[in-house]
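Structure incoming, see below.
Note that one protein chain of the assembly has been removed; the remaining protein chains are unaltered in position.
Lettered A, B and C in written order, each chain numbered from 1.
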Amino acid sequence: MESPVNHPSDDSFDMYGDTLREECGVFGILGHPDAPTLTALGLHALQHRGQEAAGIVTFDGRQFHSERQLGLVGDHFTDPATLKRIPGHMAMGHVRYSTTGETILRNVQPLFAELEVGGIAIAHNGNLTNGLTLRRKLIAQGAICQSTSDTEVILHLIARSQRTSSSDRFVDAIGAVEGAYAMVAMTRTKLIGARDPNGIRPLVLGDLDGKPIFASETCALDIIGAKFVRDVENGEVIVCEIQADGTVTIESHHPFQPRKERICLFEYVYFARPDSVVAGRSVYAARKHMGINLAKEAPVEADVVVPVPDGGTPAAIGYAQASGIPFELGIIRNHYVGRTFIEPTQSIRAFGVKLKHSANRAEIAGKRVVLIDDSIVRGTTSLKIVQMIREAGASEVHIRVASPMIYFSDYYGIDTPDPEKLLANQHKDLASMCKFIGADSLQFLSIDGLYDAVGGEPRDNKAPQFTDHYFTGDYPTQLTDLNGRSKNEPKQISLLREAG
Amino acid sequence: MESPVNHPSDDSFDMYGDTLREECGVFGILGHPDAPTLTALGLHALQHRGQEAAGIVTFDGRQFHSERQLGLVGDHFTDPATLKRIPGHMAMGHVRYSTTGETILRNVQPLFAELEVGGIAIAHNGNLTNGLTLRRKLIAQGAICQSTSDTEVILHLIARSQRTSSSDRFVDAIGAVEGAYAMVAMTRTKLIGARDPNGIRPLVLGDLDGKPIFASETCALDIIGAKFVRDVENGEVIVCEIQADGTVTIESHHPFQPRKERICLFEYVYFARPDSVVAGRSVYAARKHMGINLAKEAPVEADVVVPVPDGGTPAAIGYAQASGIPFELGIIRNHYVGRTFIEPTQSIRAFGVKLKHSANRAEIAGKRVVLIDDSIVRGTTSLKIVQMIREAGASEVHIRVASPMIYFSDYYGIDTPDPEKLLANQHKDLASMCKFIGADSLQFLSIDGLYDAVGGEPRDNKAPQFTDHYFTGDYPTQLTDLNGRSKNEPKQISLLREAG
Amino acid sequence: MESPVNHPSDDSFDMYGDTLREECGVFGILGHPDAPTLTALGLHALQHRGQEAAGIVTFDGRQFHSERQLGLVGDHFTDPATLKRIPGHMAMGHVRYSTTGETILRNVQPLFAELEVGGIAIAHNGNLTNGLTLRRKLIAQGAICQSTSDTEVILHLIARSQRTSSSDRFVDAIGAVEGAYAMVAMTRTKLIGARDPNGIRPLVLGDLDGKPIFASETCALDIIGAKFVRDVENGEVIVCEIQADGTVTIESHHPFQPRKERICLFEYVYFARPDSVVAGRSVYAARKHMGINLAKEAPVEADVVVPVPDGGTPAAIGYAQASGIPFELGIIRNHYVGRTFIEPTQSIRAFGVKLKHSANRAEIAGKRVVLIDDSIVRGTTSLKIVQMIREAGASEVHIRVASPMIYFSDYYGIDTPDPEKLLANQHKDLASMCKFIGADSLQFLSIDGLYDAVGGEPRDNKAPQFTDHYFTGDYPTQLTDLNGRSKNEPKQISLLREAG
Partner (left out) sequence: MESPVNHPSDDSFDMYGDTLREECGVFGILGHPDAPTLTALGLHALQHRGQEAAGIVTFDGRQFHSERQLGLVGDHFTDPATLKRIPGHMAMGHVRYSTTGETILRNVQPLFAELEVGGIAIAHNGNLTNGLTLRRKLIAQGAICQSTSDTEVILHLIARSQRTSSSDRFVDAIGAVEGAYAMVAMTRTKLIGARDPNGIRPLVLGDLDGKPIFASETCALDIIGAKFVRDVENGEVIVCEIQADGTVTIESHHPFQPRKERICLFEYVYFARPDSVVAGRSVYAARKHMGINLAKEAPVEADVVVPVPDGGTPAAIGYAQASGIPFELGIIRNHYVGRTFIEPTQSIRAFGVKLKHSANRAEIAGKRVVLIDDSIVRGTTSLKIVQMIREAGASEVHIRVASPMIYFSDYYGIDTPDPEKLLANQHKDLASMCKFIGADSLQFLSIDGLYDAVGGEPRDNKAPQFTDHYFTGDYPTQLTDLNGRSKNEPKQISLLREAG
């Protein structure tokens, strides 16, 4: 088997471990003759949600077909030979970024199981907070787990459910789990979409030629020319079923206690594509608004507003418009990254951010620069960028961050460093952070400024409108695995290390 | 994942589907610092038992490590990088030839499961005759099967056993299965070897520096300089355990009703390596004896005895010695086969056996040739070889086959064609077969001649000494799956087709 | 050999053949202990000048080492194993985009020859206009050409020169050629940089720790922290030599009749990186100025200025600043492209520009959009983009192009389509082009507007300051090959097609 080749991608070029990573994107379509190709395209549009591996499962009326590969969607899944191996009128797929660092093929989704009632495939964006606890219980009952992903736990719960219909079994299974999930499941006749009771991860329902689609973001509908129908609601399970006559029925279920939606703020700050509309709000507009609010909260006298590309660009446009300071591309990004640059040698690592970013000297020399970034995690990249900007001759460098300081770990599918490595936890105050980074000034957007940019109103502290624990420590669910773990117990969930 | 590359090997160059294939070879060693390397070497010596894939699982005191690859042992497993990934003082491995035609990585053994009591890996040579029946029952109980191999059924039975010790669970599991198995299993402290109650497949116990070894054949002991201790008995389970002080204990169990051993005759006729000693008998000596008996049963006036290489060579030496007709290499074999020759293009396929065999014209022209082959399956290769020998100028071509005619399918791990495709079932008598093949005469060794060559006495029809159903129809076990299957029910055991 | 894998890059994702491509970038460094790594980094910074292949030649005091690979610099050249194969204190390299469509390894530069006086390696950005004529003459004299690149012609001229010193031979050779070249050559002790008499292609001299560097653009100096010394002049040959004591001498030669420099305008319009300073002018500033001039020449009432990313972005910023219309990212680009998307299947090809670009609906719907692009070649991509913008709900779409209409082929290293396929030659007037593209209006920057943006003054028609034949038909050199070719003579320069 091919060695796990990491691919040219923004996040994989993260040689300082200084980005956040989302776990997954999901897509499914029912009843369309081009289902496999449309799924490949949908996943390509969702590629920013996970670049390490992709998988598609199809059903052709007789058999399920699965193809799972490390690498980008576009490395394999538009190859005619690949598409020929996965025929079908229904298809679903997944892109993933491992949160464990161990991307191995057995963990690549969709996962599949043969049940007494027929086959089922599932794909999951998010993370369970009681996955490990459930896994232990299942193993004690004789279940054999092949992957280390907690999605497999859901599959076992489905397999063990005593209900007759596969969609009832699915509801049984998600009733036992806790955490974040936007899921798509597929049986011989059904395509199911579901969001967790808080709606932490996004999922939309679309329509192409009368056929239903589930996708993590609207950009996956746009690429194939599908219509946006509506968001899947928090706690909702939508079951689409193809009938004997080829027509498709769509049923909505709300098996859980109703709750207010609390979608994850980082979808707006960093993860979702700017052209997506997430929970009714344009991501680009939200980001630009963060820049506008940031200009109001943290103005500075300067000659030029420069985004840290590409994440900081919409906020920088907003900041420039609100402040009247000209917007310029003061940092140029090199998009040509190859396999060996991903794991650079020691001698090359020293060249740091320059491998991906270069200062546009002519726009920077002698100027007072406001650098706009979307967020700061550990600060190590910011430090390098400030240094590069200074070397290019900037007279002043002011950093403005379009989101609040990050203090807490995520347990819902975002890969965060250990809390003690976060910039905000390593320094006692803003002045100390600013000094560490080497900037002339440093300001973060306030939590209310962020709430306003995304939702048009400040945080409702009694019933927050969004999931925001990384900033506030206010976790929207229980953390069973975390709390059940004794201090010294290893986090290990598999005794087996498997190559390939 | 790399596309499944078939490798230069005798069997894979079988473009007429005219050979028999054995499913597997197994190897395990406990308590040796070089366990992974020794296992790679042992599997290399067993490579003739399966060339499509190989796998090794090790345990290093803390963690199990698994490496499973398509291709030859020598394609991956002596690479220092590979060996570094699978450290340990105990190791077991498997080489395999798929009997289903679908070699995919998820089917490559050893299979592994994490149990409540710790991890267990198993590897299996043979085939269950109630595997499908058990699989259906397990799925109805909520088990999720990842592979299509019936070895996984045993793993689920172990996982679901209520016994505490892993070796007790193992005995529980094999108590439920029916068919042929020579198995090796490994837990954190134990290496277990077991043979089915009939002892259809071989398994030996060896010793290297006081450390126990299980291997399918003695040639795997010879390559690493290990001593042969004894055969694992039919129906025996041997449990080797490493103790806290590093010493190894060895216990023998006989959990089943005692029975007479009936090892598979094809091990002698075709599968085992000539330098192996199987159940106390030299394979080379047995084959040569088959040639001697054949010369007595089916003499012919001729100028030269020519083996069909390499399978027919020992019998040809025996035939030549017994008949006094000179032995000559009248057919030369080309060992250089590459990837694309395995699936030859239509234009090249026409060149048939010549891609692998060529007539040594100088030894054949104008001569009366006795061709000695080990067995005939469909007869399509024999036909091509006779044609090649005639084109090289032979005046007469007589075929003598060192085993009886094959009439029946195997269900114990040998991949046989559909019975109606067997030469013996396609023709009403020997004369018709001879005419089909184009020989001047054709004779097979009798069943008693074969029994005598291997065991020194004729067949005991009331209690046959060997497994011989392919010749006689006398199956040594029940055939539950076969008999439980309704006429039109598909043989399909998985709803999923997975690439990679 | 691996099949020629095209790589994720902007230009390779050109499924409509609707971009211009530059042939090459060059880099060399003399006397530095990290010469191979620094060359890899320099080539990475020049990757935008050629993504199909890269090569590095080094000299370690005893032997030359060469490594040439298809793919990106970052696919191979920072791999420690690769760097270990090419040790040395002097190194030079090349990135290339085939202008012939046939990228094969034997064409990948640097090219190397062993001369009586020792080895020489050369790398070349540009194209000769008498290369074919010289090649024919050389073959008649018994020369054997291995590549189809006209760089090899220069190598043969060097080999056949009767001069003693390799730098004299180099001057001999370039004295015989006509066309465009920015070249780097390397012998056992010398690093030579040269530009053609018109200085059509750029080349700069840099300095790192007192060691000389040649590079196509300043961005290759910036990445390694080297200082910019000066541009190599048109018609200049600079010979750097390492002396016995390790010091480096630098000599400038002007072997040709002095001429005014005429650098290629397309370096400013499209090819060079925005952060480079080419012939003393910031590329970013020039592009932004093109946008400013365009806003003056071709104003329009609109709600939003949207760049076609990434080429149109600086001009769009200029246009927005000059016009006062807000700049917004109305088109989002997907940077995640994989191998199979490069040659998309028919079914996916239909999704067109959406595979790479998507409309940011929220910023476009209901708005009057000014789209800014850097240039238009065939117009086929523009057509798709206009369509996408309209589908996203724009009320009006106006296209403003930051360079003049292209009418003529290039023969100096830019791969242009056949002239009859150029948009400007397919339509009788601007109205017809606008209709073809489907825009509400279409305007191009004037030639004087472009000259002013780059050089600060209009075109001097008697002695033009720049190479601009694609717009004007005014070629700066003779076109010997073109004029010597009879009508029906094939353009073929090799009788051999070689895979790999």
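Couple of notes before you dig in:
The rule is short, and it goes like this: a contact is a pair of C-beta atoms (placed from the backbone, for glycine too) under 8 Å apart; a residue touches a chain by one contact, two chains touch by 3 or more.
Please read all numbers here as calculations on a predicted model, not as lab measurements.
Every shown chain touched by the omitted chain in the complete complex is listed here: B, C. Listed residues B:Gly31, B:Gly55, B:Gly71 or B:Gly235: the one in touch with the omitted chain is B:Gly71. Only one of C:Gln63, C:Ser165, C:Ser432 or C:Asn461 touches the absent chain when the whole complex is considered: C:Gln63.
If you put the hidden chain back, the residue from B:Arg230, B:Arg339 or B:Lys435 that touches it is B:Arg339. Remark: the residues of chain B touching the chain excluded from display are 7-10, 34, 37, 40-41, 44-45, 47-48, 51, 71-80, 82-83, 219, 222-225, 273-275, 277, 282, 284-285, 313-314, 317, 321, 326-329, 332, 334-342, 344-345, 347-348, 351, 354-355, 358-363, 391.
Those residues of chain C that touch the chain absent from the view are 1-2, 63-70, 82, 85-86, 105-106, 112-116, 118-119, 139-140, 142-146, 155-156, 159-161, 494-500.
Just so we're on the same page, only the chains that are shown with their structure count from here on.
Summarising the inter-chain contacts, the pair of chains with the most C-beta pairs in contact is A-C. Central chain (C-alpha centroid nearest the global protein C-alpha centroid): A.
Averaging C-alpha coordinates per chain places the centre of chain A 37 Å away from that of chain C.
Taking each chain's centre as the average of its CA atoms, chain A and chain B sit 49 Å apart.
For chain B, the set of residues touching two or more other chains is empty.
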